[in-house]
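Dropping a structure here in structure tokens format, bear with me for questions.
On to chain A.
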Amino acid sequence: ADKVKVGFLSTLSGPGAGLGVDIRDGFNLAVKQLNGKLGNLPAEVLIADDQQKPDVAKAEAEKFLKKEKVDFMTGIVFSNLMLAVGPQVFDSKTFFISANAGPSQLAGEQCSPYFFNVAWQNDNLHEAMGKHVQDKGFRNVVIVTPNYPGGKDAVTGFKRYYQGKAEEIYTKLGQLDYAAELAQIRALKPDALFFFLPGGMGINFVKQFVGAGLSKDIQLFAPGFSADEDVIKAVGAPMLGMFNSSHWAHDFDNAENKRFVAAFEKEYGRLPSLYASQGYDAALLIDAAVRDVKGKLDDKAALQKALEAKRFKSVRGDFRFNSNHYPVQNYVLRVIGKDAQGRVTNKTMGTIFANHADAYVSQCKMK
Partner candidate 1 sequence: MSNEANGGLLAVAGVSRHFGGVHALSGVSLAVAEGEVHALIGPNGAGKTTLIHQLSGAQTPDAGTIRFAGEDVTRLPMHARVARGIARSWQVTNVFARLTALDNVALAVQGRQRDWGGSFRFWAPVDKERAIVDEAATWLAEVGLAGRESTVAGSLAHGEQRQLELALALATKPRLLLLDEPMAGMGPEESERVVALIEHLGRKVTLLLVEHDMDAVFRLADRISVLVGGRLICTGLPDEVRAHPEVRKAYLGEEMA
Partner candidate 2 sequence: MKSALYRQSARRRGLALAALLALAALPPLLQALGQDFYVSVAARILIFALAATSLNFIVGFGGLVAFGHAAFFGAGAYAVAILAERGVTAAVVAWPAAAALAGVLALLIGAISLRTRGVYFIMITLAFAQMIYYLFISLKAWGGDDGLPLPARSTFGPLDLKDDAVFYWVALACLAAALFVLDRIAHARFGRVLQGIRENESRMAALGYPVAAYQLACFVIGGTLAGLAGALIANHSLLASPNLLHWTQSGTLLVMVIVGGVGTLYGGFAGALTLLLLEELLTGVTVHWHAALGLLLLVVVFRAPRGVAAWLHGLFARGAAK
Partner candidate 3 sequence: MSALLEIRGLEVAYGQSQVLFGIDLTLAEGEVATLLGRNGMGKSTTLRALCGLSPAPAGILAGAIRFAGEEIAGRPPDRIGRGGIALVPEGRQIFANLSVRENLVAFAANRRGVAEPWTLDRVFELFPRLAERQQNMGNQLSGGEQQMLAIGRALMTNPRLLILDEATEGLAPLVREEIWQCLARLRAAGQTTLVVDKYVERLIALADRHTIVERGRVVWQGSSAELDADHGVWHRYLGV
């Protein structure tokens, strides 16, 4: 092939747009640093907006696959969209490098040779938090999540490693006001609280939690995506002291990460979020694999091998792909504090899991 075509499909408009935009910016940054090339071939990155709607995502994917005949696809933020788009992508033998969505179905029974995830399996960050909360000796925990399958998965992931008492509170998806839940929490008197409220929901929840004065007695825990730079930017100081789990942080001490964070700040004038790091890694993975096969993109088997080999240095340090093409990696604990310049941001505290795999890999029939 004389060039690499990447179909970048993500949520770029509507309330969920912030995440997709970060992934896109991370991805573009990597391509830019590689002088517009991926694996020494000129890169053509086509960008499409799925509007967070499955049918739109399917239509756009179809265009990438049938019309543009892309070599790779990436970008999708939300698992339900990934599940909707997956079959047609895999049927057309196109590689999908997921920079965020990591549904359990694709890790287990529906795993595919054409699907690679450079982020995590959806449960992982919840599992890490569960483990940490368990290890710290909390035994009376309240869990808050929206009443939809993603929320239920979070509870499952958390409880996989946490064994104490857990009171579950389900909210409406897209809820804005949490006064009722907060009153309930106050009455339950837990010693820790774990919440998974994606997007703006999390922002509102944390603000109101602190405003209600609950942060004094109850320790807050959340998966990294409820406590990343985008959320911090909107909430600010009230988030100080909140614990969260991640596979990456912008203060990770390795050369690749330092380069990435500095370049990202310079390019976009804000700190990268974990989504941006995932987008960046997705581009690096493609770059390495294309180089590996010397641009022979039609040799799908070789390309798959090259992707599996993962010959690039990730900003999160090292990781490898499991047999289901999900990462086996470390998960760390972060706490929100002030950095040297006085900015409120995440600080890495230590490792929760080392070389952690997901719970579904055994159901994957691949290989």
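Basis for inclusion: all candidates are chains of the complex that A comes from, given by their letters.
Criterion: a residue touches a chain if its C-beta (ideal position, glycine included) is under 8 Å from a C-beta of that chain, and two chains touch if they have at least 3 such contacts; residues count from 1.
As the structure is a prediction and not an experimental result, all values here were calculated from the model.
The contact partner of chain A in this complex, picked from the candidates 1, 2 or 3, is 2. Chain A meets candidate 2 in the complex at residues 12-13, 47-49, 53-55, 58-59, 62-63, 66-67, 79-80, 83-84, 87-88, 103, 147-150, 152, 172-173.
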